[in-house]
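The next block holds one structure in the form of structure tokens; read it before the comments.
The other protein chains are all here in position, but one chain of the complex has been omitted.
Right, chain A next:
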Amino acid sequence: MMQPQIILLREGTDTSQGKAQLISNINACMAVVDTVRTTLGPRGMDKLVHDDKGRVTISNDGATIMKLLEIVHPAAKVLVDISASQDAEVGDGTTTVVILAGELLRECKAFVEEGVHPQAIIRAFRAAGALAVQHVRDASVSIGGKDPAEMRSLLQKCAATSLNSKLVSGERDFFAEMVVDAVSALDVETLDMSLLGTKKVQGGGLRDSFLVDGVAFKKTFSYAGFEMQPKAYENPGILLLNIELELKSEKENAEVRLSDPAQYQEIVDAEWNIIYAKLQACADSGAKIVLSRLAIGDLATQFFADRDIFCAGRVAEEDMRRVAAATGARVQTTVSKLQPAVLGTCAKFEEAQVGAERFNLFTGCPRARTATMVLRGGSEQFIDEAERSLHDAIMIVRRALKNAAVVAGGGAIDMEVSRQLRDHARAIPGKAQLFINAFAKALEVIPRQLCDNSGFDATDVLNKLRQKHALKDGSGRNFGVDVSTGGVVDTYEAFVWEPALVKINAITAATEAACLILSVDETVRNPRSEAPDGQAMAGAMAGRGGGRGRGRGRGMRR
């Protein structure tokens, strides 16, 4: 006798559950990890990704690639999130965190298949993660409190390590210096990133990039008369406005009714007087440079040209903010009663040619709490990638300034933590010993991947590293992979450093992600919730089609 089917969920809902679901989630994550795997390290490769609109990105940055892949698999999305959070939190190590999480999952896959309860693994991983973080802390060396010159060179080394894996690695010392200069220009207390501008100008070599100690922005749209204005000043007064300087109707929808044609002239004059009064107020304030967020019309341009004043309208908001921060000027929303105090100043202003563009440069600002990097390069994609790379480096320097502790890079710290975890595991009775050992083994993926990407024999190098790290006197604890020769080297001595924070955050985030994926044993997908609009329909359909293949969801329902 057939039992009537109990329909619990809406038709078409996909449910998969049990161990098989867990395994398939792990498989999906590992597939994603394989995509970014090859980007790790100084010999890591780039990915070229088209999106559906035909835009192309060439990148080495883990977070960027993960984002562009448009992953729809629910479990694999966790990996995208951790790389994005690593990007937001520390800015670098976005590939590391994904690879680490993937490796942790790979290690525990065997256990799950053998029937170990996932919660047991999770508990052990959490403990191991906390221990690992503790070890990284212990191993870190503080670089704070040293004299500025030494501190500077240390920061440069950190930046150079971060740039090592990027397209700009050929000029890493040049850029490391630039990055450190840029970050040191910022206010030490806040390190506000928005005051650090990056401008991209196509053409020129990488080395033609330069740092402006102050603000730089592209020449804005100008009206006739602009070229007659002077293009260079020393110690000018700078007036920032947020109003339109144009001849226009003062009020929308207003209508003037005239009964006598003679009044005509008065109305016209009145309008002109309004704009002239505004312009005169600007000129009277003593400013030599007038910038506005909104348009500065042709009349105003010619008026200023007549009085040897430089003006630029439609300046982007962020540039305006930076000019304000650098020169000490305050943005005005009216020109009446301009106080001298609202004017800013800088040592030198000029309009200069950069590549095919003309740039306005404000340098030698009194409160130079801002800096602008002008990047040059052969193609748009190239500069974009350079910008992303520098962003990573800037974040690293910024982090190092705030939290001045570094560890040896090149996989050295991973090997060291791995060894310590193994030592620790031996002291534990029970199943946890196995899991902590697995965690320790997973950490070794970083040096292994570095070797693989560089085309060396990973097993060979790893054994050398294990031997060094096992030395009783601890002299080998800073040994990592030497990517240029395929041997091992004391990476601390070789100045391959990374901030401890990057590692700590990576280990924590990867452990969290692995635990999260392990703790899921059922996926319920509501078919409708996935397709909020027609465009996402295709993706949702595809997602559901695949979901059916997974687990035993189907069999259970029958």
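Assorted remarks:
The definition used in the following text is that a residue touches a chain if its C-beta (ideal position, glycine included) is under 8 Å from a C-beta of that chain, and two chains touch if they have at least 3 such contacts; residues count from 1.
One rule holds for everything that comes next: contacts and distances are computed from a predicted model.
Set against the options "Autophagy-related protein 9", "T-complex protein 1 subunit epsilon", "Translocon-associated protein subunit beta" or "Trafficking protein particle complex subunit", the UniProt name belonging to the omitted chain is "T-complex protein 1 subunit epsilon".
Note that of A:Asn27, A:Ser153 or A:Gln433, the residue touching the chain absent from this view is A:Asn27. The residue touching the chain not shown here, chosen from A:Asp187, A:Asp306 or A:Asp423, is A:Asp306.
For chain A, the list of residues touching the undisplayed chain reads 20, 23-24, 27-28, 30-32, 34-35, 38, 42-43, 45-52, 54, 56, 58, 60, 69-73, 76, 167, 170, 202-207, 223-228, 232, 247-251, 253-262, 264-265, 267-268, 270-272, 298-299, 302-303, 305-306, 352-353, 355-356, 358, 377-382, 385, 454-455, 538-539, 542-543, 545-547, 549-550.
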